[in-house]
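The following block contains the structure, expressed as structure tokens.
Apart from one protein chain that is not included, each protein chain of the complex appears where it belongs.
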Amino acid sequence: MSVKDVVERLVGASAFERFLISGAALLLSIAVGFVLILAAGRMTTCGTAAATYFGVGFCYDPFLIYDRLFLGAFGNLSANPLNGQFATTLSETTILMFTGVAVAVAFRAGIFNIGTQGQLVVGGLVTAVALPAVATTIPAGIGAFVLLPFGLLLGALTGGIYGAIPGALKAYADANEVITTIMLNFVATSVALYLAQSHFKDPESFATQTVAIPDRALFPSVVFNPRDDFSLVAFGLAVVLLVAVYLILERTSFGYDLRTSGLQAEAAEYGGVDAARTVVASMTFSGALAGIGGAIYVLMVLGNFQPGVPDYGFDGITVSILAGNNPLGVGLAALLFGVLKSGSIVVDVATDVPPQLVGVLRGLIILFVAMPEFFRLIGRRIWTFEDESTGRPVTDGGVGGESDE
Amino acid sequence: MSTAVRLAGITKWFPGVIANDDVDMSVEGGTVHALLGENGAGKTTLMNVLYGLYEPTEGTVYIDGTPRSFDSPRVAIDAGIGMIHQHFMLVDPMTVTENITLGNEPRKWGGLATDRKTAREEVVELSERYGFDVDPDARIEDISVGAQQRVEILKAIYRGADVLILDEPTAVLTPQEVEELFAVLEELTAQGKTIIFISHKLGEVLEAADEVTVLRDGKNVGTVATDETTREELAELMVGREVLMEVDKPAIDAGDSLLSVRDLSVEDERDVEVVEDVSFEVRSGEVFGIAGVDGNGQAELVEAITGLRPQESGTVSFEGEPIDEWSRRKRIREGMAYIPEDRQERGLVMEFDLVENGILGSQHAEPFASDGRIDWDTSRSHAEDIIQKYDVRPPNADADAVSFSGGNQQKFIVGREFERDPSVVVATHPTRGVDIGSTEFIHERLLDLRREGKGVLLISSKLEEVQGLSDRLAVMYEGKIMDVVDPETVTEEELGLLMAGEYPDSYESSRRADAAEPAGERR
Amino acid sequence: TGGPSGDGGTETTGSSGEGGESETQQTTGASEPEAHVGVVYATGGLGDGSFNDQAQQGIQQAADEYGVAYNEAQPDEVSQFQNFQQQFASSTNPNYDLVACIGYLQADSLSQTAQSYPDQEFMIVDSTVDADNVASYVFKEHQGSFLAGQMAGLLTTQEFSAGDGQTNPDQKTVGFVGGVEGGLIAKFEAGFKAGVKNADDSVEVQSTYVGSFNDPSAGKEAALSMYNSGADIVYHAAGNTGTGVFQAAKEQGAFAIGVDRDQSLTKPSFAGVILGSMVKRVDTAVYNAVESVVNGEFEGGSTVTLGLEQDGVALVYGDSLGSEIPSDVKDSVSSVREEIISGSISVPTDPSEV
Partner (left out) sequence: MSEATLRSGLTRGIDSRLLVAGIALFGLAVIGVLGVLFPSSDAGQLLSIMTSKSTMSATLRLSVPIAFAALGGIFAEKSGVINIGLEGLLIISAFGGVYFTDVTGSPWLGVAAGVAASTLLAAVFAVVCIEFRADQIIAGLAIWLIALGLAPFASQVVYGGPNTTNVPTVGTITVPYLSELGMVGAFFDATPFVYLMFVAVALSWWTLNRTAFGRWVRASGENPKALDTAGVDVQRVRYAAAILSGILAGIGGAALSLSLGQFTGNGPTMVNGKGFIAIVAYLFGNYNPIGAMLSTMLFAGLDALQLTLQARDVFAIPQPLVRTIPYVTVIIVLALVGRTRIPEAAGDHYESGED
């Protein structure tokens, strides 16, 4: 597939241009969403108009909706900077940072890892299943310092292994990773459901879920309210990890190998990179990151494992694309999507507009981010005085006189 | 005879480049007209304008005296122009017939279906008329390059082309195939077609063309009749100065064997054995050349030696030690440098800057990396060294590889590989697509290495190059080494025959470089 | 058509926020509503024609009768429950008097939320949450399902033809299609199987879970495979997945038994194949909870169990087929009902105990 081109286009563009394009894409999708809300507001019935524009009444007020979507996600920060809604936003952001950076790592290695969802699920499941068992053998006092890292390690290990499978299939059997990872997502979900409702089911609960993990193994919430399922420690860990991944990619030999094989597999081979091994290694790395995300989901949000894990994996793809597959950019993009996810709940409660709207916005953002050419075109229209000859030639490399004598 | 094509004041701009600068040119009907120029002179661009692929920034195209404006090849085709591109425009998995009729398929059932029978008959009929030997049902990917070229010509004629443009048609052919092509061209002009062919080979132009137009830096610097000019005159027009094509190669005694290949067999992607039982050795202080038409196994041979392709059988030794099990990385580390054939696919990561490209292959090695961490300061000064020593322009280590011209990309690769302090250099088409100045420079560097007692394995399809630089010269044909000859004494004709898989009648074993050690024989 | 109707119909959108907190509600009264209720539905959403719609019916009834205003939330994922509950609990504009949590999957998050918001009153359906501010309503689905099984077991052995369907007396097979595997749906399955066996021990019960409450295509395929292998009556406890079961019954000219609501009314296009429905009065639970809040009689910490005896569950006969069901079957069903109420039949809750 054109993963190479994806990477070329996204990683290659300068960070600044990416930032502009992502911003413009965001604005444009908000504008399209605006029209959509008004149109939907005409289709439905209601007593009094929520908004009136140009003398026409609409059932949904876009301004209110966007207000709730974007500001609602932060709650009332001035009254209480630790409010629950803001905590939810950060909690979503934290997990999206993991899946986002997982996708980004694979992307940079030229692999389209759609399987972060599955990797997250197995990582979370194993953590949730193993910790209660292990906790009984660990004395209470030292609990958190041992159990928590152990849980994260388990998540990383299982996620890594689960990521290595499609990696190995790609490297040694030429099996398309897009397909295998999608299939493995289905498998992970089903197997997790099976295990959660059979061997590891919490006998106390009606719901299908595993036994609760002892509190001492869970993330301490620090300043935030424990009921909000958010931990500053986890958030800090995510930030540190993003920076670490950035440094690994940019400053290490492994990162060099990985990026090289992502950009130009043949050049990588030429440079002594074992292509197959790099594919497996980067998928393992990517899977491990997603697996930690799963462990954090379990240790910070759920406190046990429940089937029906939200689509963090797919959102991670979105986050990574929006961030141009740059680990540092993933932080910002994850925050945006954390806001969208948390804000959609506020919208659902505060307004009549169906929350699926946020899903549409998400799709529109991706679509517009995918077409930088469109914004360049508009940009050129607007800043015609800008020097046209800047930037590198936009060719497919067929330059340089291939002639022979 | 009338003027078939006239270009008047054609100017073509690309962002930052003037490819054609006010070019006038006219071509008589029924003649062969050559377009000569160095790399990047604007030949292809001019012809693309004529063919409607590019719209000229300024200027007019006249066909048979009437001005035409082509904004797509379709219009040009309708006006009777056909073009055979430098890179063939054929759809590999389709058959010869399908390719020839593409876009002009005969239909039946009111257009609901292609009439495959008629199409085939028409193709057979056409190729018989011109005496072409092509199998109408073969797939393009299965036929030889020469045959593909004939398909391209048929394709143009099928569309009713009266003017045929051929872009460097001989670059990929053996000398014998070139002769066949010229016969075809003669046949075509005899039937009233007009031919424009692009070349930068003086001999060919003089042999096959009636008239020649020379481009330099996008300008027409002269149109002359071939029977009124000389090689020297053309060369000077083309380059803008007098050229000496001599290489100064002092004699050196070859030393120990550095690289030895024994009974090596290699398979290609389709599991076809494309290198069969090849044996040779490269000694210290020697340039060992391999000549041959592209696609006779040279690429696979080199990839096997450099560790990019598995060996089927045989042994490769490096400084006396078998290295069959060595990874690519180990080969680099132990001193095997490699200038790859395809600089843009293999040699450089196009989206990396030169600092990053400078450590390609050394990214795990001291002094660029320690404990898995890359030292970017050292890497930067390394890249700047290469840029300075090898005159890479513009001298900007932070620019991405893609922004450099082909010649400068090549110089950077050559620099990087030579600066590894290798004991063996494998150089594949090291000057392909490189202008004369840079070519001279690269040749000198290779000879420097030879002087320093390194071994050079040189693969090139340019005869002057391999002949001029090598101490011993092997000719490869269909995966086998035909013979190893002495480049000083062998004639171009003999080489041509060997490259075509035939032993020349005039063949004398004395011409062998190493009469005591015939190729393929075990020691 | 669409847009604001302005005719003061049943639905009213009111925007009452200066602080940005706006609120949409349904009122009948002109001014301030009697109470504010927040409803958090089960995943699967409205329009399932069973569970969630039934809960909505309860709140609508309460809205009509007491002039309460309510606001609904439809989470997509289990993980959103807590957030929605908190949204309602923490809201000050309006201040919700009751937060109704529909579905057992909300129990865990509710036990946390209830603890965090001790002054907020909650109710939950289908699960028990042990907290002073939560009223729990659970149902004896197995009892109602037993009656469905009794009816199916009797009918499959008879020659019976009505509406769009008919039985196949040669083959004694009936089917059960479940939504997601779990303790709750297992009660339906257990009760149904026990009822069938009670009617005729030799009847085979095929049973399938499709893994979703909202996958009618899978429900249809599952039911088709049962009908094709000889089953003539299929009972579903699968939310909207059951719509597919009805579709299959209609195509095959066989019968189905609905769940949660009288589905011959809510899915009238299938009335010709719906023998009856095991209704579960989620609406009653919701209505009662709202009523108690309005009357100031809310009993936190209580668990109300609704079985056959309380009319919390019941087998209602199909709107169009009911009249054609032989009276001996009906008699037998009602006598079994009495026996369950009196305790002389005890209905298992786990399929493996059947």
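Some points to look at:
For clarity, chains are labelled A, B and C in written order, and residue numbers in each chain start from 1.
Keep this in mind: a residue touches a chain if its C-beta (ideal position, glycine included) is under 8 Å from a C-beta of that chain, and two chains touch if they have at least 3 such contacts.
Bear in mind that the values here come from a model prediction, so they are computed numbers and not experimental data.
Touch, as defined at the top, links the missing chain to these shown chains in the whole complex: A, B, C.
Residue B:92 is the one among B:92, B:186, B:232 or B:464 that touches the chain not shown. Only one of A:146, A:161, A:328 or A:366 touches the chain withheld from this view, namely A:366.
When the full complex is taken into account, the listed residue touching the unshown chain is A:112, out of A:58, A:74 or A:112.
In the full complex, chain B makes contact with the omitted chain through residues 51, 53-55, 72-74, 77-78, 83, 85, 89-94, 98-99, 102-105, 107, 111-114, 116, 155, 159, 268-271, 345.
Interface residues of chain C facing the missing partner chain: 43-49, 52, 74, 76, 175, 181, 206-212, 214-218, 220-222, 224-226, 228-229, 240, 243-244, 247, 251, 267, 269-270.
Interface residues of chain A facing the missing partner chain: 1-3, 5-6, 9-10, 40, 43-44, 112, 169, 173-176, 178-180, 182-184, 186-187, 190-191, 193-194, 197-198, 265-266, 314, 317-318, 321, 354, 356-364, 366-367, 369-371, 373-374, 377, 395-396, 398-399.
As a working rule, only the chains that are shown with their structure count from here on.
Per-chain Cα centroids separate chain A from chain C by 36 Å. The set of chain A residues touching two or more other chains is empty.
Considering their complex, residues 8, 11-12, 251-254, 256-257, 260, 263-264, 266-274, 388-389, 392-393, 395, 397, 399-405 of chain A touch chain B. Within the complex formed with chain A, the chain C residues making contact are 1-9, 11-15, 17, 20-24, 38, 43, 71, 73-74, 76-80, 82-84, 86-88, 90-91, 104-105, 107-108, 112-113, 115-116, 126-127, 180-184, 211. Considering their complex, residues 15-16, 39-40, 86-87, 168, 171-172, 200-201, 308, 327-329, 331-332, 338, 340, 342-352, 356, 359-361, 363-364, 369, 372-374, 376, 400, 402-403, 405-407, 409, 429, 432-433, 461-462 of chain B touch chain A.
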